[in-house]
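Complex shown without one protein chain; remaining protein chains in place.
So, chain A:
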Amino acid sequence: MSRPTNRRQDNHKIDWHLPSISSSASAHHMSRELFVLTYGALVAQLCKDYEKDEDVNKYLDRMGYDIGIRLVEDFLARSAVRKCRSYSETVDVIAQVAFKMYLGVTPSVSCSNTTENEFFLMLDKNPLVDFVEELPAGRCSLCYCNLLCGVIRGALEMVHLAAEVTFVQDRLKGDDVTEIGIIFLKKLEDKKHKRKK
């Protein structure tokens, strides 16, 4: 048995769960941190201003929608994805390109056995809840990440796809996983290539 080569162990591991703003932290990681901190602060502020969880959820969804209808332009410009030809292709793009681009994670995609046009995005890692261990006290119906649903819904609408987007499972609420459900509401017709304006 040969001895291992004399290599110095790197003892300075960077613990990504406790980000410290050092020059060795990745740029992507840092650029997301302000967004995550701000999102958390926004939810806290909304909880202060609105008593009912449903009101906060609705507010987050609406904000997300407004963001989504604009963000989609940034997305299409930066990703140069081709026009999707099926719902499944669309959901794949959302999971593998959009989520990756903006949140640095790739949820896994599955589709419903029973309902046509229904897909699920399972978020194994969710940067939005990086600093959140549990829902605030007395807020058990809060959909903490509801902004995401609005963003997806708004973005889809801008590419002429109507959909219902909700959290079907949420780890913060005690479920095993966090899962977003997307139900496309209209059948995707095989239109001739039609570009508006």
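To be clear about the criterion, a residue touches a chain if its C-beta (ideal position, glycine included) is under 8 Å from a C-beta of that chain, and two chains touch if they have at least 3 such contacts; residues count from 1.
Throughout what follows, contacts and distances are computed from a predicted model.
Visitor: Going by UniProt, what is the name of the one chain that was not included in the view, given "Trafficking protein particle complex 6A", "Mitotic spindle assembly checkpoint protein MAD2B", "GPI transamidase component PIG-T-like" or "Chromosome transmission fidelity protein 8"?
Guide: Options "Trafficking protein particle complex 6A", "Mitotic spindle assembly checkpoint protein MAD2B", "GPI transamidase component PIG-T-like" or "Chromosome transmission fidelity protein 8" narrow down to "Trafficking protein particle complex 6A" for the missing chain.
Visitor: Looking at A:41, A:162 or A:185, which makes contact with the chain not pictured?
Guide: A:41
Visitor: Which of A:33, A:53 or A:157 sits in contact with the chain that's absent?
Guide: Selected residue, touching the omitted chain: A:33.
Visitor: Check each of A:66, A:134 or A:164 against the chain that is not shown and name the one that touches it.
Guide: Of the candidates A:66, A:134 or A:164, A:66 is in touch with the missing chain.
Visitor: In the full complex, which bits of chain A touch the chain not displayed? Write them out.
Guide: Counting only chain A, the missing chain is touched by 19-22, 30-35, 37-42, 44-45, 48-49, 59, 62-63, 66-67, 70-71, 74, 102-103, 131.
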